[in-house]
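Once you've had a glance at the structure underneath, I'll fire off some questions.
Of the protein chains in this complex, one is absent; all others appear in place.
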């Protein structure tokens, strides 16, 4: 089964009714499922913000969102505050044009279009992270491709393209602050798990919030390990296509991490 | 608009009366404005010291100052203690000769002339940081130019010269401990946002204290990312002139960081 | 005396009755001795988990086990939770087929076969650590041999082979999740103190839990130091065979570390 087919299969499975296997992941972990309460979704977004800050994937900047339900045209994201400081009261609901729904007057991040435009074209994506992790920047500005060096970063083997904002955008302030730039970024991402942004950072997606957060953590680890290995001047053995595919079949490779990171972030 | 023109424009805007746009940054954030109370200025200097220590930009050494008002010939800086230990009671007021005003008997840092001499020739500068961050030293001693690799370090694109104290100073103890050396440093800085000091550290300036502190943080990030990218042996794509200029037009690129850093420093 | 002979000598010494010299290490430290209570063994496994997490040798993943007694076909290991979160209630007893003994219904880690299959063929081994420390991965994927650069990492001089799961295993999900893969890993380890796993991590063994944990910590230090030294482009002087052998004769090279690490992990 091809990776993107598998994604659609999973999406169908989730949208069409929780299967036994999926149910075993625990209801809290499947934020996309229809039974997830709004409260638990908000709690997950708050927790994800705190985890990403504690893991030093984001600093004062960066954001994370979750789609409200499979197939839904809405997503939850914080108003414009630093991830470590996000509380439930800061979470806004935006539509795919990245406009607040209802009578909401507060605004989210200037780069909220990253989220709306990816959700629009990637029905399989239920959660999105945007970060500036320093270890990722050298790969974006040198165009040396990220390749999978570590089994928990296996998803890197699906491909991590680079978004060059100059292509189409010309000279910008580097921020994805318009729907057009959001669409260009979503196009660069394609059907991949993540995209680097040249001189800026990265966007990482997932079929649920745990996957988006864990991929963010392990994308950064992969970058550090790969850079170190490449500097040692010998041929590097990367995970091959078969290994990536087999590892992808694990329904819950990161579940154990979420609870630990949540506890660590709470300190 | 050229960068230095923009600076003067901003200075005029601030000195000539707080404009609506500027007011929106929040009174606390514009330490240069005439309405800022002495108490809030002192609080900001104390906070900046704690932030720089918590962010590991300074260790036991290094200092940060703020000009008392636009166009004023006075600045606030701590007496000679480690940044993490500075309290409001430690803050002194110095004139542009870097002498304490009034009956003050306590003395500030031996290198206080860095501050006085830069304030003298840079009316746009309202705050100055001096640090020894380890990641900056290699660029000063190799003369490899710092160039902007990361959008939050865009100001690096305005140029970061290197101050060689031997030029003019001959053999010194490396410290900018006289008015003459302070003037030589100010000359090396020119109209730039920062200057490296060979074998010593850096001086970073800003139009307010948030800018001086945030530039210090992101100058260090830029150095680490640039060194890593250069070591990878491929051509590096830097922010170009247009990108630097556009990013510079953001009136408050770092506001969100200050509150987070302040909270983190308080722990 | 050859290293593997020394190991067998020690094993005999322990199994056959606590000698005066051995007794001096302290009863708590010799988890293999018959007098060790089950409670103290469980406490040691819990502490080892917390130490490895606090020392950042493991993150959300990784595990550590201890054999119940010299020559015993049983070992203690946590059920499948993150090392930092392991408590005494999580510790299970498994046989050499890595199946829980008695009426235990909970399951341990998917890669528990690492432990069972090594205990089966290495009677000298009383404790095993599996980790993913990032500094180790580059050596596994480049096949640059780890060599001893630092006296506290002397055991590296006994040899640290690399386990290539593709050899025999073909395309896998990289996990040692079957008895067969466990046996292949044990074969790659041979009579050595540790084995790297390509694109995955490492397994470290010891004649008691302190040794397994301390070797894990200092294997990681050695990797960082060796990579740095090799990057400096000069000939590197490694510990020679005689130095490794002499250092190996120290009956308790790491005892002082355990108490400190335990205290640090408790914070």
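As written, the chain order gives the labels A, B and C, with residue 1 at the start of each chain.
In this text, a residue touches a chain if its C-beta (ideal position, glycine included) is under 8 Å from a C-beta of that chain, and two chains touch if they have at least 3 such contacts.
From a predicted model like this one, the values you see are computed outputs, not experimental measurements.
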Out of all the chains shown, which come into contact with the hidden one? B, C
Hidden partner chain, touching residue among C:109, C:155 or C:261: C:261
Which residues does chain B use to touch the chain missing from this display? 59-61, 80-82, 84-85, 132, 134-135, 137-138, 141-144, 166, 170-175, 198-200, 227, 230-231
Write the list of chain C residues that the hidden chain touches. 148-152, 154, 221, 224-225, 228-229, 231-232, 234-240, 242-243, 245-247, 249-250, 254, 256-257, 259-261, 263-264
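Here, only the chains that are shown with their structure count from here on.
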Turn needed to bring chain A onto chain C - CA fit, degrees, nearest 5: 90
Between chain B and chain C, what is the gap in Å from one C-alpha centre to the other? 49
